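Pasting a structure here, questions to come.
With one protein chain removed, the remaining protein chains of the complex are shown where they sit.
First chain written, first letter: the chains are A, B and C, and each begins at residue 1.
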Amino acid sequence: MLDKIGIARRIAKEVKDGYYVNLGIGIPTLVANFVRDDISVEFQSENGVLGMGPFPFEGEEDADIINAGKQTITTMPGASFFDSATSFGMIRGKHVHLTILGAMEVAENGDIANWKIPGKMVKGMGGAMDLVASADNIIVAMMHTNKAGESKLLKRCTLPLTGVGCVKKIVTNLAVLEIVPKGFKLLERAPGVSIETIKKATEGNLLIQGDIPEMEL
Amino acid sequence: MLDKIGIARRIAKEVKDGYYVNLGIGIPTLVANFVRDDISVEFQSENGVLGMGPFPFEGEEDADIINAGKQTITTMPGASFFDSATSFGMIRGKHVHLTILGAMEVAENGDIANWKIPGKMVKGMGGAMDLVASADNIIVAMMHTNKAGESKLLKRCTLPLTGVGCVKKIVTNLAVLEIVPKGFKLLERAPGVSIETIKKATEGNLLIQGDIPEMEL
Amino acid sequence: MIRKTVKDSREALQGVEDGMTFMLGGFGLCGIPENAISELVRLEIKNITCISNNAGVDDFGLGLLLQKHQIKKMISSYVGENDEFERQMLSGELEVELTPQGTLAEKCKAAQSGFPAFYTPAGYGTEVAEGKETREFNGKMHVLEYAYSADFAFVKAWKGDEAGNLIFKGTARNFNPCMCGAAKITVAEVEELLPAGSLDPNEIHIPGIFVQRIFQGKQYEKRIEQRTVRPRN
Partner (left out) sequence: MIRKTVKDSREALQGVEDGMTFMLGGFGLCGIPENAISELVRLEIKNITCISNNAGVDDFGLGLLLQKHQIKKMISSYVGENDEFERQMLSGELEVELTPQGTLAEKCKAAQSGFPAFYTPAGYGTEVAEGKETREFNGKMHVLEYAYSADFAFVKAWKGDEAGNLIFKGTARNFNPCMCGAAKITVAEVEELLPAGSLDPNEIHIPGIFVQRIFQGKQYEKRIEQRTVRPRN
């Protein structure tokens, strides 16, 4: 079973040479730390920066240079700043190759819910709806079950949707799964996790074909 | 009767303090020379410059700084360059206050034709269709009649249209006219031109109310 | 050159009235028009509709207007980090319209550029698209979204000149350029106001034609919302 760091580490392997990548808040942000350093990747933040670097050294924070999580950041050589319309033009125009974000629920048809829980204070969808509606390659990073132990991989989402039929891949603390026409296709098990455990934790249709390898990290 | 310089001189009086102005090719370009120098005006060229100045001194031409007529120009303090989409955003968004352009025909309903003569080589509409469709304040600069002596102020345009119901005012070698619901309302006569002469040269409905003053230049 | 300079925020905000709709630039607390917000507080303008990506924090940014109950409606993509906002929203005192961030940016940009509406895939199949026209293009469903209409846009730039030309810094750019020229009157406040001719015409982000009033801002706090750093070695 993986912790959040482990999920980020596994997702980092999905990041290929030459990719522009948008990382959501939470686990996705951690992914940047584990991308191989022999490949070239640029991170985009939808508030208007391409070529994000690490956090600044203490005392070098600049209030005018932040990421979409409102955190102070730095930029790498080759970086650029732009306005919000241009930023979402990059996303909508499919120039960003990979979007990694968290979710409350994912359905076997690729629907995703990650912005609103009825009855609770709604903070808003931010850029999530634009990202999931536009990107061709969306990976969800999340725990397989919620705090009550209930599956977050469902037949149908119960929460208000963020986007429809858009999720391609899911990396959880238990498994790597791909969304295929018939449901969640199991690709890899987390280290030490049995197929039985994954089955129990998955409410949606789980497709198990052949041997399912343990993931390599 | 006015010559082209005279038409430009009369139109220059329509340019008010604080106006951003787009000048078409031909007579309209001359207007810049006659704008009062105690008012503030900026000239926009749709290829992507705001704050155009006069032609450069010989030897100071820059191939990268031209107007929409492909002429080498200079810029004034406060000028800016921008791309073509932004440029037409200014025009479509009604940020440009006044558009002055030439025409082959204008109809009494405000239709304008200035880009195509069937049977002749068509050069294209350039930015004219965007300009006439977007601007609220369009003044046409032209001769009252064509070389054959036929009126260019018509009941209906006979040439393919550039835009519909968009012209507000016309300044010709004979008169200043406003387009009103019932036709061409005569506002001013050119020096020494009789109402009779204007009547003869105008095919569309000409409205003459009260005394028609001679224009002041 | 058409001069756009005004003396200060008081002169810049002349004409604002109760019940108006304002666009305000900024993302989080980054690049917000601090001086314009202070002046709106001072003027006690009420029943405002604010188009702004976020709603500030309790004691800064738009939070200052919320404290004084000046805002009737917020149009934003994300409104977390603000307890007073939550209280007013849950009590029904504050109306909130949540809009996807890219859609929000484009609804401003459309108003700037004279586009009445546009089709975007964002929000299709979600409650954001409820009651809206949808249409398929190239096998993908899109939602028809309309340009915003606002009375004033308040933006903040890094440098500006007398002609109203603006240059932004870093990610403080964000929504600010999209809102210029998107309201009846655009008011820009800048950290550094320069004479016309000081800025390279190639480097201008927003030409002055999109700005009606510009003034030298004062006492920028530029508060950092999430101060994240890394150790030095």
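Here is the rule we go by: contacts are C-beta pairs under 8 Å (C-beta built on N, C-alpha and C of every residue); 3 or more make two chains touch, one makes a residue touch a chain.
All values reported here derive from a predicted model rather than from experimental measurement.
Within the full complex, the chain left out of the display contacts the shown chains A, B, C. Residue B:Arg92 is the one among B:Arg9, B:Arg92 or B:Lys152 that touches the chain not shown.
Summary of contacts with the chain left out: across C:His142, C:Lys156 or C:Arg213, the touching residue is C:His142. Residues of chain C in contact with the chain left out of this view: 114-121, 137-138, 140, 142, 167-170, 201-203. Where chain B meets the omitted chain, the residues involved are 45-49, 54-73, 81-85, 87-88, 91-92, 111, 121-130, 133-134, 160-165. Within chain A, the residues in touch with the undisplayed chain are 18-20, 40-42, 44, 49-51, 75-82, 85-86, 88-96, 134.
Throughout what follows, only the chains that are shown with their structure count from here on.
Of the two interfaces, B-C and A-C, the higher number of touching C-beta pairs belongs to A-C. Centre to centre, using the average C-alpha position, chain A and chain B are separated by 55 Å. Between chain A and chain C the centroid-to-centroid distance comes to 28 Å (mean Cα coordinates, whole Å). For chain A, the set of residues touching two or more other chains is empty.
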